[in-house]
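Missing here: one protein chain of the complex. Every other protein chain is in place.
Chain nomenclature is as follows: A, B and C, assigned in order of appearance, with residue numbering initiated at 1 for each chain independently.
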Amino acid sequence: MEAGGEIFWYLFDIFNFWAAIVLFIVLVWMFHHSLKYRSKDGSDNNIDDFKPGVFPKENDDLKMELTWTIVPFILIVYLTYIAWGPIDEMWSADPDAHEIYVTGNQWYWDFDCDPFRDTENAPESYLSMENRSSTVFYNANGILICEISTIEVEGQIKPLLRVKADESYGFLLTSNDVTHAPFFLDWGIKEDTQPGMETRLYYTPSMDEIGSSLLMCTEYCGKDHGYMTAVVEVFE
Amino acid sequence: MSYGGHDDHHHDHQHSHWGPHDWNHGHGGAPHNSWAPIMIAFGSSLFLLGFTKVFTQTWDDEADLWTYAIHSSQIGLLIAGLAIFSAGLTVFWRQDWSHSGSFEPKAIGTPFRTIDIRKVAIWMFLMSEMMVFSSLFSTYIRYRTGFDNCVTLFESSIEPGSTVVLEAGQQCWLPASYFIAEGGYHQEHANAALGFMPDTLIPGAINTFALIVSSYTIVLALKTAKDASLSDAERNSKVGKYLSITLFLATLFLTFKLIEWFVGFEIGHEGDWYYFHAPSLSADHFTIHESAYTYCHSWDHHGGADHHGACEPGQDAIFDIRMAASTFYVTTGTHGVHVFGGMVALAYMVLKAFRGGYTPQNAVSIEYFGLYWHFVDLVWVLVFPAFYLY
Amino acid sequence: MIGSMKKSRTLGILAILLLAVAIAPSAQSYPTGISGAQDGGCSCHGQTPSSDVVASLEGLPSELEAGATYTLNITFTGGPSYDDNANPAALGGFHLWVSDGVLAPVDEMVQLNSDGSVTHTGTDKADTGMGNDQRNWTVEWTAPMDGGAKFVLHVNSVNGDQTNGGDMWGKLTADVGPQPAEQASGLTVLASAILLMVVITLSCVLWVFYRQDPGAFAWERFWPWFSDYITSTDHKKVGTLYMVNGLFFLGVGGLFALIFRVQLAVPGNDFLTQDEYNQFFTMHGTTMIFLAAMPMIAGFANWIVPLQIGAQDLALPRLNALAFWLNPAAALLLFSGIFSGQGADTGWTGYAPYIVSHTAHSGATLWVAGQILIVASSTISGINFMTTFCTMRAPGMGWMHMPLFSWSMLIATLMLFISIPAFGIGLIQVLLDRTIGTVFYEVAAGGDPLLWSHLFWYFGHPEVYVVVLPAFGVISEVLSTSARRTIFGYKSMVFALAGIGIVGFIVYGHHMFTSGMSPVLRFVTMLTTMLVAVPTGIKIFNWLQTMHGGSLVYRTHTLWALGFLVTFTLGGISGMYFPAVAMDLHLHETYFVVAHFHYVFVGGIVFGLYSGIYYWFPKATGRMMNEKIGILHFMTGFISYNLIFWPMHRLGIQGMPRRQHTYFITTDEYFALPPETADWNMLITVAAFMFFASNLILVYNMISSGLRGQKAPSDPWGGWSMEWLVSSPPPTPSHDPSNLPVLEFAEIHGDSEPGFFGRMIQWMMIPEDDDGGEEE
Partner (left out) sequence: MGEHGHHTILGFDRYAFNFWVLMIFTAIEVVAVALTFSMKGTVSMNTVVFILVAVGIVKGVGIAAIFMHLQGDPDSRVLTATALFPVFFIVVMVLFIGLTHPDAADTLPAWCRPGYYN
């Protein structure tokens, strides 16, 4: 499995392409000019007649300067447009998403599969279900949607969050103490959990993303920040 | 070695067109050395170290709370820091003492051509001060717009049948104006002796006028110092007097501020009844630690027009008003610190004025202090309505 | 005869100083930091320990066996607790600390705390353990391999009413085995650390003084020479102090980096504890930005700006000295936490609410206090430089004739002193939160954690430009002089600087895309951030085009400038990945970010400043630097630098987060980061040592060239700006105030009408009475 989601790699490839072109231009330009226009014998050829205390003669070309103002600007507009496109996908709420509560604590993650944890008026179909709990959740058709258990990573017991591929999930994030940020490594998304407020992340893991990946804390939160991990498993 | 001062008598027979003493002392020589910078720097460092040691909170694990305490035994560091800082400042001003205005450096080039360099510098300083107070006001606006007003919150939570549904300790914004500008109506035993404004507003109102008057006296001091038609003795005494009044008004300002924060006042005692009566903000429980403020929506008016009785049943709630208090105290406190800084500078200027230090040639020094002082007044023009009245 | 006596006395003094250096660090650090956590006790059960509650700790041996495990019984008697099966809450709890060895719980009544102490279960609200309802507990303790240990035991006796009222607690301390010498208090540690710093610095200073003229060395001449430096208000001497301060802390920051690179070299490493690691990366960032980069830039500005714009000194020399001295004073506060083992562990960004939480080290308070002094220093020097630029340019030097280094310093100073008050106010709020208990960032009182991020980044992003723009200026000067060509597009360079200066203020939200900030602001800053690339691009292309038609002379400073072009272009390009939100969500807070900003900070700023050091060293010291050693420095530095930071891009894309104590790679047993992560990290660590070593070459070169280098002429490189007018080293005052230089022009322009801005400025200015020679 490779880190980063589909959108990330789509944009990354486009940006890499243009970055390579810009870098290529700069390097060729630099090496060409610095070698071609070098002082062949190492002596000082005062081409523009520099004299201390004398403002030297001008060296500019409006057309060239405008070129490398306007052309990069067009490239920037294009890249901004490209980068703007996926915003709908990244930053939209899906009303049908299965909600999972994620709570950051110093220094462990707390998941809760029960989307009606904080509400009294859950739909009847859910209330009547026998297996309703905070660690496992079946949808109305009895299909397993979310399960929480534990897994051992390097001698430490970590939470394991299991979610189903091709199901839409909404993560409701908050924190009990300081700022944390769950980083879903393979999906390439993260959002801070802030104490006293709720932030949200929406994601639909695809069939390609079946397998395990790490979830790490990516907002510095104190002593055991580096050990605040969990494992996310996408199943079929 | 001689601290500061750097031999004042030199100046009497040095004739360079270069600058006040801060600057360069003519003959193309090196600028003056000074012990002031290193003393001021390490003095402030020690002061801050002392401050953090005196005011140290400890975390109470089981109660999940900070415990606040003042460790007064640690105050030595703080005082030592202040002492070194003050000594540095003294050295600094000692070097300026003999500045007669004869070497005032002027700007060259666009855009400040022929303006005194010191004047440009003070305006640059005021630019950064503008950003300081903008930051404080941004904080204020962010929190003010982000919080519910306690009164509105209370009113919106009264259900039919007059039962209040509010959790104890709910966070909301009880503005300082609730205690100050509307104090006559909201506070128990509060009073409005003048008839049109509550007694609690009196210190703030006096302060506003005090600052405006002091702004006026400082320009009068400048005007007088520039007046070449006066005799030296007359001018010295008048400038000194105007500066002293300014200093007095600044002191008045801080005194009333402390009265309003911590002391309160009761005047015209007659049995249990006071003609002027204003409890301090801390006595009214408007403090940065007030996480459980007992708010009363309406008082039971059995005790007469100016005398509230008990809170009417079902009309009280417990609110966490710490944020409003923190914002209020820190913003007005920062302004107060600026006033205090001005007072220290004024003390030096008063001393210098009575010793005949200000002449039409160097009267601009008063103008440059005045620019700062007016700025402090200007900030109060914004702070007063935002924190005291609204 | 007299000479040798002087020499032996000198050696004697040096020996005493060395002895002092050896003795000073023997003061030990205070384990619980600045405010002793254990001294507070269980104050929730009453403020002071009660003598009614008697704790006992059984099972400690009289003779300690190294490494053996002992079973300890903890009991207590007295106090309000009573036996009642119906109300088991009416018993008590305990907390046991030990200075050495390992404590372990035996049953579920006892739990291990993160600091290695043990306590009863049931303290955590989420924990339903019943350990709080006991009167005796059992724990195991494994003795250390050498030395003894000190136990501190607190027991609570509770009356079972579920509140803290009426409860009591007792305290017991016990020593086993050989005890270390009495531990020093935080203040003693601070004092000895200061002493150590003073002693080391003084011996270096003494050595420098001695080397200047070994034959004529006399103690009586030392103090006047020394006090002249520390009280100096001359811009050149203050500039030297700034540079020494900056280079010293560059080394300190580098040492921090080396130490935690060792920690990160292999996965799962425990070379450093989490606490140490967190303090070290925090202090690395703080030191590098505030105590190394900014003082070095201020050092350059101090040295060069007055010389370059043809002024005799800065506008306010005494305030200039004050701005400098606030730096070491702030360093004292920033580092004093480290000395007591409780240094700031907040990251250089010091995000709220962690910085106001009790889990942050107590040293964070002093860190905040130190930063406040840094803010004061920057404000003062900002005012000073702004005034200097606006009022003291030499006659004839209009705005559009200022050398580009001065222009870049002007824009940088402007950005700094406009933005830094926001940071200062944020710091004051945090300081008051941590000391007197205001609630700006206290979430329980409705505090908004993002307010700090806003105030910080309102300053923090312009700050990035503040440090990088001067490097731009250096590169402009160096490339132009080395290529023997006027800088290409001088005007567009200036407009690009100003553009960066203005746009730089409205982009800071890109640091907070994932923070829960207002979505509209995220969108707005995404657009504006992209925009910054345009002026930066203009600058890079102008630099490249400057070489066209020139005659590039290869010197060490030219090489660093060309190296800068490569690395800064890379750093600039990788910066373009962040405003694209979809990419930022993956890359934020990973090593990709670390790679990006080190490409900008090191590849941009430090390379620029190195170039500047080689370029202006002859001017400052009057001696040329050794070119051969310089080229060696460039080659080793450039290669090892790229070896460090280029792989970090890869690590970031693989998702290795920054600021983490360690990392794990995937094995057969468990799933984690890809295995190649470990190889890259090892490479980075090795390269980091090489890079550090390469900087020692620079230091050696500076010292040896400063002492023995060739004498430098006044204009060794053939530059045009006014610093090359004066002798090397420059006289004092730098330009004769009674005969200021007048800028001349190689091309005489006709009396062209001033443009719109020119007319506007003319309208604003005081009308000119005297000669009409003023440009613009």
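Convention: a contact is a pair of C-beta atoms (placed from the backbone, for glycine too) under 8 Å apart; a residue touches a chain by one contact, two chains touch by 3 or more.
Bear in mind that the values here come from a model prediction, so they are computed numbers and not experimental data.
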Seminar exercise, completed: For the chain not shown, touching visible partners are A, B, C
For this session: Using the definition of touch stated at the top, determine which of C:450, C:562, C:651 or C:726 touches the missing chain.
Result: C:450
For this session: Just name the one of B:137, B:154, B:256 or B:348 that touches the chain not displayed here.
Result: B:137
Seminar exercise, completed: Among A:49, A:152, A:166 or A:198, contact with the omitted chain is made only by A:198
Problem set entry | Residues in chain C touching the chain absent from view | 418-419, 422, 448, 450-451, 454-455, 458, 502, 505-506, 508-509, 515-523, 763-767
Seminar exercise, completed: Residues on chain A facing the left-out chain by the touch rule are 84-85, 87-88, 90-93, 191, 194, 197-202
For this session: Please give every residue of chain B in contact with the chain that is not shown.
Result: 111-112, 115, 119-120, 123-124, 126-127, 130-131, 134-135, 137-142, 145-146, 177, 181-182, 184-185, 196-198, 201, 205, 208-209, 212-213, 215-216, 219-220, 222-223, 226-227, 364, 367, 370-371, 374-375, 377-378, 381-382, 384-385, 389-390
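Here is the rule we use: only the chains that are shown with their structure count from here on.
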For this session: Could you classify the connectivity of these chains, where an edge means two chains touch, as line, ring, star, complete or other?
Result: line
For this session: Tell me which chain's centre, taken as the mean of its C-alpha atoms, is farthest from chain B.
Result: A
Problem set entry | Rounded Å distance between chain A and chain B, as computed from the means of their C-alpha atoms | 46
Exercise. Which integer distance in Å separates the CA centroid of chain A from that of chain C?
Worked result: 27
Problem set entry | Residues of chain B touching at least two other chains | none
Exercise. How about chain A: which of its residues touch chain C in the complex?
Worked result: 3-5, 7-8, 11-12, 15, 19, 22-23, 26-27, 29-30, 33-34, 37-39, 42, 44-61, 64-65, 68-69, 72-73, 76, 79-80, 82-84, 86-87, 89-91, 106, 151-154, 177-179, 181, 183, 185, 188-192, 194-197, 199, 212-214, 216-227, 231
Problem set entry | In the complex, chain B residues that touch chain C | 1, 16-18, 22-24, 28-38, 40-42, 44-45, 48-49, 51-53, 55-63, 66-68, 92, 95, 105-115, 117, 120-121, 124-125, 127-129, 131-132, 134-136, 138-139, 142-143, 146-147, 171, 288-289, 291, 320, 322-323, 326-327, 329-330, 334
Seminar exercise, completed: The residues of chain C that touch chain A in their complex are 114, 268, 274-275, 277-278, 310, 345-347, 351-354, 357, 359-360, 401, 443-444, 446-447, 449-450, 481, 483-492, 514-516, 519, 523, 526-527, 530-531, 533-534, 537-538, 540-542, 544-554, 562, 565-566, 569-570, 573-574, 576-577, 579-583, 585-586, 588-590, 653-655, 657, 659-664, 669-673, 714-715, 718-722, 724-725, 741-747
